[in-house]
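Only a single protein chain was left out; the remaining protein chains are all shown in position.
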């Protein structure tokens, strides 16, 4: 049998990995035809972004054994996309990226189903994201990454995917495995890029390592106004100062060529006035729109790394990346893998401090907010005095400034259970002063509040499975 | 057709119109158009490469549809080269695309002169024997060659170029060229016109740090028998002296001056790297020397006989806190000096060309200018023949790979399972094993684990082969782990799409870097 030839199959190459056992595989790897079929049938992947990385990701995932893929992107195709976003043609310019990308991949790879969503990521309800098993990010903005990260982390510890807000962690503050929403994130700039694996609650989330993304340096307005020296200074002067001065109230639209031309003309004049060389139309666009140079090859490399990680997480066919890969092709070629550690107190992915309140007093006035706030002062893990409390975007009590204190004061005498919309288990956030080793410092903490033995809580536990 | 300038905007911002022109002139030959080859070309076609020729002798089978995006159901039974070529052409109609239905191994054997028509050959999924042959052919014909190979979860990219001369290496961080340690007369004169002790606080905090450093260095030299700070203590004192000149707490220009003070202390003259290049025997030019070496000879003469040991000035200055007027004037002084240095080198280039009996104007002004502007960053990379590497490996080098994590990273192998702390060892192990699989294939007519059935026999055969490879390399004591050998057999020569896209991505990026004669690239040892 050693040299028998396999019957023709699309899965010829992938089968080697999915059907054979190996020594460097993930935990509980169970090779076999069922694994391959389950990947096709049950794994649902969301690709966020249908740009340079997104196009590559859709192709790579479709050819890595996944059949149920969704893609979300709010942008339309532009001419400048065509040097790398290979699913688009000149005649597609102006059409929604998500729709064209989905269509092109489905035309080429039969059996794959890609559902496009032409909208902003914020337009989708939170449960939309919980329908996917893995979220793969091909984005170019920190803000969008941070948003998806917070959504994915919000599922952590939720007993059932439909019952957000009911939290369950084990005794070591580890979330239930079934509530972990893995994210694979890629990013590129010129010849450089990164690929990372985020397992909320296990590996650092985006917010734990936000410092990896340095804030964009902005020129001081004073330099723009008084002592411009470079072409970029002249351009930003026209863009940030001169535009508003002349077009009172009219917002600058970077995608309007007339607006861009106006800024360019003004920048040229200013540069002439000061004898500064180098203002070009291309540079004007680059500075105003903060254009990041992009090439096909880097996107291909990073997306491939992300797709491979997605396959590894889902199938266990090989050990996963731990947990951050950087690629630098500028001088020579450097691939580096760094294992970052999560911030245990992270407000987004951390479990928070568990506070259990006794049912016998829960419904009484004694567990009104003011009593709860006093309780935090004595809690051994917190020792938090002068706490302000917020719950899902609502400020229950603010110690300062006086105007907010006044607005929230009446809550102090209300039961916490009612203030938390009668949810038996939920997350709240507190800020205040804590003292450690006699030193006082301000802190912001996440708390997991559980009202013990409230009717329904025990039922929920069993309903949630496990 | 879209306006190319707009279509290519995002890449023009990296390599400029000159780079784009070089790309559009290039003609590339691809050997084997499986996913690794197809993905390599996809990225190059999108960027607007001049022409591609796809060579593959196989017909498309169902299994190919599972790993190659440049094929669809209608292609089954057709020539793979033809099918892939058609889909690649769809990506960019500005690219000239053609195909030849023939097996690369046959072409290498029967028609070696075929390859001399291309600027560069991308050879994918070739085994050792063909690689060695093709390498010699291309070296002979002076054609650049890049090997790319995907194998299960591992892969390899390797460049083979006789000599790669780099003008614009565009390193990430490179010190600006302010010449504060060796100012020329015009710069000194300019500094003299500015009073850094000016009373007006606005003028005081808008004196550029270049002027501050020049003046304070001069003051220092006067009180130290003409020498600049050299010991740690002197450097500290120099910084204190700088700080003592501030008149307000928020003078950013003085903060910049303190931070940049090392530019005053740094040693004069050219770097060791550049010295090594100008001392290369190639810099003794003859009538068939390349333009690069002609310019190098001119540079060598300039450094020896005119500039007092300095490279030509780059001419640009970084942004710094300054009044507009001072800044613009400084810019002009630096530009004027760079222009003068350029003219002097240009004159030398013309003279050398004339002496060699070549057309004095045959090297363009723009090229010489670019050469001068990048003089401090010039690079020359030379590569051994693959055969030499295989038959005569540097054992110390290999041992180093097996032990030193960071160094092994630069080796040609990229493990696709970068588990922290395992990545490097896995990587080097796979390098050995990839060579062992090729030997295995030569002996047994198939790759280990290529066909269905139990792997045990292949595993033990591969193990024996790997031991042979290691001992041929002179690493008798070293072994490759059981786990890796197992994995290699499990891979069974599978070409996974994601791995192919990764390897193809790297190969295409290296192609671009080779073309532009800037960016130093993969294996610049």
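All chains are identified by letter, namely A and B, in their written order; residue positions are counted from 1 within each chain.
Just so we're on the same page, a contact is a pair of C-beta atoms (placed from the backbone, for glycine too) under 8 Å apart; a residue touches a chain by one contact, two chains touch by 3 or more.
One rule holds for everything that comes next: contacts and distances are computed from a predicted model.
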Under which of the names "tRNA-splicing endonuclease subunit Sen15 domain-containing protein", "Large ribosomal subunit protein mL46", "UBC core domain-containing protein" or "Mitochondrial import inner membrane translocase subunit" is the non-displayed chain listed in UniProt? "UBC core domain-containing protein"
Decide which residue listed in A:123, A:177, A:272 or A:358 touches the omitted chain of the complex. A:177
Looking at the whole complex, which of B:82, B:139 or B:205 touches the chain that is not displayed? B:205
The missing chain sits against subunit A at residues 25-30, 35, 38-39, 41-44, 125-127, 131, 133-134, 142-143, 146-147, 150-151, 154, 160-165, 170, 174, 176-178, 182, 197, 199, 202-203, 207, 210-211, 213, 215-223, 225-227, 240-241, 244-245, 312-316, 319-320, 347-348, 388, 390, 392-395, 398-401, 403-404, 407-408, 429, 431-432, 442, 444, 465-466
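Throughout what follows, only the chains that are shown with their structure count from here on.
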Could you put a whole-Å number on the gap between the CA centroids of subunit A and subunit B? 33
Quick check on the complex: what are the subunit B residues that touch subunit A? 1-3, 6-14, 35, 39, 42-44, 46-48, 61-63, 65-69, 72-73, 90-91, 152-153, 169-172, 206, 319-324, 327-328, 331, 409-410, 414, 416-420, 422-423, 426, 446, 449, 451-455, 457, 482-484, 486-487, 490-492, 494-502, 504-506, 508-510, 512-513, 519-524
Interfacial residue positions of subunit A with respect to subunit B in the complex: 1-6, 8-14, 16-17, 20-24, 56, 59-60, 63-64, 79-80, 82-84, 86, 89-90, 93, 107-110, 190-191, 227-230, 274-277, 282, 285-286, 291-301, 303-305, 307-308, 311-312, 318-323, 325, 328-339
